[in-house]
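Every protein chain of the complex appears in place save one, which is left out.
Letters A, B and C mark the chains in the order given here, with residues in each chain numbered from 1 onward.
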Amino acid sequence: MPKRFVSWMIGGPQGSGINVAAETLAKAFSRGGLYVFANIEYHSNIMGKHSYYRVRVSEDPIHAPVEEVHLLAALDEETLFGDHHHNPEFPTHHGHVHEVVPGGGIIYDADLGDIRDRLKRDDLRLYPVPYFEMIRRALEPFGKAAEYRQYDIMRNTVALGATLAILDYDFDLVAEVIREQFKGRRARLADMNIQALRVTYDYVHEHFGNDFPWKVRRRERRGDHILIRGVQAVALGKLQAGLGVQTYYPISPATDESTYLEAVQSKYNVVVIQTEDEISAINMAVGAAHAGARASTSTAGPGFALMPEGIGFAAITEAPGLVVFLYQRGGPSTGLPTRTEQADLGFALHPAHGEFPHIVIAPGDVVEAFYDSFEAFNWADRYQMPVIVLVDKYLASSYITVPRFETRHLVIDRGIRYQPAGQRDGYLRHAVTESGISPWVVPGTEGVVFWTTSDEHNPKGHISEGVLHRMEQMDKRMRKLELAAREIPDSKKFTLHGPADAQVTLVGWGTTKGAILDALEELSALNGLTFNFLQIRMMRPFPAEPVGAILRRARRVILIENNYSGQLGNLIREMTGFRIPHRVLKYDGRPFTVNEILEGVRRALENDEERIVMISSEAREVIPWPTR
Amino acid sequence: MPKRFVSWMIGGPQGSGINVAAETLAKAFSRGGLYVFANIEYHSNIMGKHSYYRVRVSEDPIHAPVEEVHLLAALDEETLFGDHHHNPEFPTHHGHVHEVVPGGGIIYDADLGDIRDRLKRDDLRLYPVPYFEMIRRALEPFGKAAEYRQYDIMRNTVALGATLAILDYDFDLVAEVIREQFKGRRARLADMNIQALRVTYDYVHEHFGNDFPWKVRRRERRGDHILIRGVQAVALGKLQAGLGVQTYYPISPATDESTYLEAVQSKYNVVVIQTEDEISAINMAVGAAHAGARASTSTAGPGFALMPEGIGFAAITEAPGLVVFLYQRGGPSTGLPTRTEQADLGFALHPAHGEFPHIVIAPGDVVEAFYDSFEAFNWADRYQMPVIVLVDKYLASSYITVPRFETRHLVIDRGIRYQPAGQRDGYLRHAVTESGISPWVVPGTEGVVFWTTSDEHNPKGHISEGVLHRMEQMDKRMRKLELAAREIPDSKKFTLHGPADAQVTLVGWGTTKGAILDALEELSALNGLTFNFLQIRMMRPFPAEPVGAILRRARRVILIENNYSGQLGNLIREMTGFRIPHRVLKYDGRPFTVNEILEGVRRALENDEERIVMISSEAREVIPWPTR
Amino acid sequence: MAYAVKDYKTEVWVDWCPGCGDFGILNAIHQALAALQLPPHKVAVFSGIGCSGKTPHYIGTYGIHTLHGRVLPVATGFKLANPEMTVIAVGGDGDGYGIGAGYFLAAGRRNVDLTYIVYNNGVYGLTKGQASPTLPKGVQTKSLPEPNLMEALNPIAVALGAGYTFIARGYAYDVRHLRDLIVAAIQHRGTALIDVLQPCPTYNNIYTREYYNARVYKLEETGYDPVVHNPTDEKEIVEKKAQALLKAYENGDRIPIGIFYRVERPTLEDELAARLPHWGKALANLEPIYQRDLTPLLDELR
Partner (left out) sequence: MAYAVKDYKTEVWVDWCPGCGDFGILNAIHQALAALQLPPHKVAVFSGIGCSGKTPHYIGTYGIHTLHGRVLPVATGFKLANPEMTVIAVGGDGDGYGIGAGYFLAAGRRNVDLTYIVYNNGVYGLTKGQASPTLPKGVQTKSLPEPNLMEALNPIAVALGAGYTFIARGYAYDVRHLRDLIVAAIQHRGTALIDVLQPCPTYNNIYTREYYNARVYKLEETGYDPVVHNPTDEKEIVEKKAQALLKAYENGDRIPIGIFYRVERPTLEDELAARLPHWGKALANLEPIYQRDLTPLLDELR
């Protein structure tokens, strides 16, 4: 049976507070025993450009957005009708009205007047609300009614109040969340906002009754849950791993993770440093790693593009404990700074000149993001090689309800450390060992010193261009990768979701996971076939044997990637020789919806299309959620 | 019949002038109607560390070094016995005596005393020459005999004089080359050196007779020839292509190309600018390209590691006429700055975040380097995408005799240019066309302006995050790569050397070409099989169909690469699914010798080994040149 | 007047926050271009990445919006290849003095004929208000979770050490004064730096319009003479630099704007022109490059 859900969208100019409204609602839903998935689309702009936020809520766990909107809250005209007046020559969108389901609702500012004609459809429930009048009324008890125009930012709360009334959701839960947002000296703002919420709630009930077909009701749910987004999951994983130094240079969508760490640095004793650029960020992290701390830097494509040298440096000097987080966003170049994409895999796999070992892992959701972030530091210490964790804007900023993380079983492994024998005991930083691992040491250790260099070197860490030292060190470094390949369990490298012997195998990586998982059940029902999903998580060392085996055994295989060329598909072919015949791709800077997975798979199976390119619903007709 | 050749080596500390001696000899050989291949191994050091230079000479065209040394000229003890006294704990080599063929000769300083015992072999002809005494005698006519110790730099000329006597080569030809080196005010130095040459020549004739079994004699050769190394071939190709701006930041082994261009910039009207780093170098070149000039920057791995951002920027803004030259050297990181490797292919193929079109070509020798460098600018203009030319240290610095370049047939194609219609005529810099090419314009053109940006944009070049603009531009950019794939002829993309239906196919790229070609003939004779050599030149767009067809048709296939992992092999598998069963690899920072090709292929064929790793003769026994 | 201010505008919607100082700078650039009557197709405006980086889209000349921190190299390469263009580079303080600091220094050493305008708002605007390199230590703007950890860099002082030949400070809300500075900077032969005090009402609640309005005064109104009158007199140069340095650190109750230092020195173009007889038109003017004859170079390799 298809999952039941309600999908809400709020749209408005940047700076108008759609985030606060959506996140308040999401939190209130999640606390109300429901499962939430909420994601935002916004411009690389501070104020004025169009942004929108989807909140999907269900009684069952959900992991991705859908295209249908049951209730649309528009803070401005553009949300309804697009940006033709801003951009007459090259408009970028036509609004979101077409995404509202038949019978769905639109909340908008009554001051816009009669919009019926402009809507070009008459199957919608309209909720015109006089935004400013609501604000004015809300301010009355505070003696501020005359200044109501200065409080235009409260329009988001008005829209939220209307939403609550229409969906018939628990008013007090929302009020509680608002109260938590404004603490201390800002408590008065909470009161004002709750008042606006109340006034609108009442207004809507009074004027429009209570006949909206989609309602959301709080309920009891078993187990502790949290509502979390990717940047938080990563930050928590890092903290649990014992992160000592985090360096960063601001960049969307990675900054929020560092900001989060900054906010808790005093409590958890982490040094968080904003550097002068990403070259400094990576090199400072390498320095901190050599000093014995677990060190990390988080960035996006343009910042990562400045790190190749530092990554190679970390690799050849075998810095322990360095993990780099790459939040992918729409590329190339500055590209689409606030949009999502999975297009940096090839770069992350070849992140510098020359050959050296490194690990690349791509968690598929916040849960994996937490555990992989934790484990990455163990690998970085154990194998003394850089670990790159690939995440993306979509993961970074999407909120999801998940069971609270379990941390008791997590064990910190700092790898093989050197035990000094005595005063200046001839420690060899790059000792040649069978495993490839040279025991490491924390500088400052009595009686020990070491040298290391970005030049090729002898076991002592002094420059050597000698053929045999070169071969020894090169082989030793690369042996560590083989060791990592052997030691890291398959369960970290890939997961086959669903029945092993399914008739169709979907292949993907990273954050397409949510949409694919949400689609799986539907797919079977719709296509009358069994499906499974091969999620690749570790790209280096790549689990070539088991993945090759699964694919060769599979009957029909479809690749799904949030990029132009199917980079995982290319990697799979390089590693296994297996060519996946269908590629469902999307590269417009937006994540896959569940609808698009269903549609892409349908086109692969029914039409046998090789290359299927999805374009977001904001620019086309909605792919209807299938009914069975 | 195996080619006849003589192989000479000179060794000494850096700064001792082995380069001058070897290049003088090479030039004198080449002018004497012979074919020369000469290559150097040296440290990343200015003075003191051990370096050596091989000069191979033959009456037939030759393209690579061999391991055997017929005559070794040692400027110091280390050349004979290694660096144990410098590096007692971690010595890097044991000298070159073992590389001398039975019956071969060693020229060394008589002041070293009796070295017979230390040689540990008694099959060599020894030519002890009192170096300083020779210098003293040479200085007599100039009244400088008393200061002879200050002229220790002339030891290289002494060694050269002895060489001439032993090989019985034309004295006057060498004297002529020396005279050309010291012109104007330095002419007196020429006289001194020629005198040292003469004195030693006579001394050796007098003391050691004329019984050396390997002689070199000048002869007549048909056609105009030049003796050239890679940096010069590239520079000439760029000049012929109309290079306008060359930016560079000093780095081995790329600097010499820029220095060469600098020396001729006034004559050829090229702006050569030393920048503050490689980020500036690439971005300045992109700026120059947008201004309408053909622009280029040349660098090595560590410099290229700073260029990803600039490359992505060039790609998304569709800068016309930008070509980046990557001189590969031993990696990773600073690695082996003055050694060779082919280990940057993977990086060059994925040189930045996101997805964008670019061209990657790797010439295999100086002739291809010249023509590919020329053509690269035509592609950069025509397709308005960055072109990366992969060369390496070995190509950069090795001298070879080749027929003089033909230039008359070379045609400059600046691509499709926009014809302005009138005052501010609404030119669209990123117009969406079927081919993907948006006509370009030189800024300053009356009535035209344009915008462009590293952000995703609309056809006019203004930022747009709209889904449809994104798709249009992304598709348009990638279409250009398909166009390039169609338009660039296969002959530029790969070459099948030798019989199409050979029993064994060797696969390689770049500068392994010379050693493989020199080996081909021998291989057939030795193994009783027919061989051909598939040289891949263009890695992007990759000629997947024809290459796949050739490989699938081939009977036994052996990959040969100067790196650790067989990067071309990985690319071939990714592109064609074909897995090459044998890999002959070398990654000690030195190029393949012909001997190693023969040996590697033998091991693949006879022992069926999968991974065959070669280690240079300086660190092992010499693989004997096969006799049939 | 052949060109009006509107000829330097575009139809693109300006996406800065209401009250942003960038509007003032944009107006001043429009007005300066009109005052100089530069044909739009003879001007190219370059920018880095940031709120400031959007400027070229709002100017009706060639507009090249580059990378974060790299505006000076790109603009320099462009100018050297096409020296008849008037080149203006703009960018944020993070862009120019943070990630781009190395290029900021090197540009002073090169002295290519271009104008560099830095929008100095003390924050990283587009990434939501982190401290920029000009925000003093200990200051906590509303966007910072903790007071700023690092000392501010003094752009004027650094520019003096780097060798800039024209160093000025403007104020975003004295548009007329800023326009005149831009005119003077464009007319100056060599690299001209204009650091512009730019209120960012969204993130920087310390260095606001009110703050500056109360403090800013004009150097030229105090009889200050920034000009090195004898550019070959090293002593005068150093004295003028020391004088400028003292002014550069005047940032309490009174904050000077205007030209701090100015000297005429040969540009990089002058040097290139002396070396390359046909430099200038030739490089971007595609035809001459077809005629190169490699014969003499090939002959040398015989």
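In this section, a residue touches a chain if its C-beta (ideal position, glycine included) is under 8 Å from a C-beta of that chain, and two chains touch if they have at least 3 such contacts.
The structure displayed is predicted, hence computed values, not measured ones.
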Partners of the unshown chain among those that are drawn: A, B, C
Listed residues C:Gly108, C:Pro199, C:Pro226 or C:Gly258, member touching the removed chain: C:Gly108
Absent-chain contact - pick from A:Arg404, A:Arg486 or A:Arg620: A:Arg404
Residue in contact with the excluded chain [from A:Ile463, A:Leu481 or A:Met538]: A:Ile463
Contacting the left-out chain in the complete assembly, out of A:Pro13, A:Gly310 or A:Gly436: A:Gly310
Omitted-chain contact residue, chosen from A:Met47, A:Ala291 or A:Val367: A:Ala291
Positions on subunit C where the hidden chain makes contact: 97-103, 105-106, 108-111, 133, 146, 149-163, 234, 237-238, 241-242, 245-246, 248-249, 252, 265, 268, 271-272, 275
Residues of subunit B (touch criterion as defined above) contacting the omitted chain: 15, 43-49, 86-89, 249-252, 255, 259, 262-263, 273-274, 276-278, 302, 333-334
For subunit A, the residues touching the chain missing from this view: 31, 224-228, 232, 236, 239-245, 247, 264-271, 273, 275-277, 279-281, 283-295, 309-310, 313, 317, 404-405, 407, 412, 414, 424, 442-455, 461-463
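Basically, only the chains that are shown with their structure count from here on.
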Distance between the centres, which are taken as Cα means, of subunit B and subunit A, whole angstrom: 45
Intercentroid distance (Cα basis), subunit C paired with subunit B, Å: 42
Distance from the mean Cα position of subunit C to that of subunit A, given in whole angstrom: 38
Touching two or more other chains - residue numbers and ranges from subunit A: 43-44, 89, 302, 333-334
Subunit C, residues touching no fewer than two other chains: 49, 67
